[in-house]
Every structure is written in C-alpha cells, then in structure tokens.
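This structure is in structure tokens; I'll ask about it shortly.
Only a single protein chain was left out; the remaining protein chains are all shown in position.
Moving on to subunit A:
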Amino acid sequence: MQPTRILQALRYRRLRLTTKDVNKGFYKGTRTGSMGRHTKHGGYIIDWKKVRTYVCPSLDGFKLTPFVTRNMQRTFGQYETKLGPKDPALYISRWKAENGLD
C-alpha cells in the first residue's frame, strides 16, 4: 500500500502512512502475523498452531560470547572477485572442498 504518485512527491511523503490515509479495509499491522482468527461476534480464537514457539538450542559446551576481545583487530575479508563473499563460484568451490554431499 502506498500513496498515489502525486502525493509521493510532496511533503506527504515524509509522513508515515496511517490507516486514515487510505480507504476502508486497510490493516496496517505490526508485521508480526496473526495468532488466531476473529469471530463474527467480535471475539478472538487463539490458534495454537499459529502461536510462535522459539526453541533455544542446547548451549552446553558452547564457548562463543557476543563479544570479541579488543586485542584482536576487526577482520575484513579479502576477495579476488568483485562480488566478494557473495560470489556463487566461491560458494561452490568451498562446498566441494568442505562437504560435497548435500
């Protein structure tokens, strides 16, 4: 959903889009998805298949921390191609060298 072209060029462009700027039926949301469905009586039924569940993996023996020591300089990659780390040929060659199975 976006304003019309004439409005995009004006100061209107700097304002955030709200539900009052568009026609009926526009649901702005919070980009989070629904957890159930509305009933015709105005209620809401939680669908537990849609409720998000986050499972933390086992952290036993995991020694990485969110921080790196400041004694070590921040490293930057050196890549030969212009694409750099996004080079698919590099990806394939690494896959062949490391795994090559799946």
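The rule is simple: a residue touches a chain if its C-beta (ideal position, glycine included) is under 8 Å from a C-beta of that chain, and two chains touch if they have at least 3 such contacts; residues count from 1.
Operating definition for what follows: contacts and distances are computed from a predicted model.
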| item | value |
| --- | --- |
| Omitted chain (choose from "NMDA receptor-regulated protein 1", "Proteasome subunit alpha type", "Large ribosomal subunit protein uL29m" or "Exosome complex subunit Rrp46") - UniProt protein name | "Large ribosomal subunit protein uL29m" |
| Subunit A residues touching the omitted chain (full complex) | 56-57, 59, 62-77, 85-98, 100-102 |
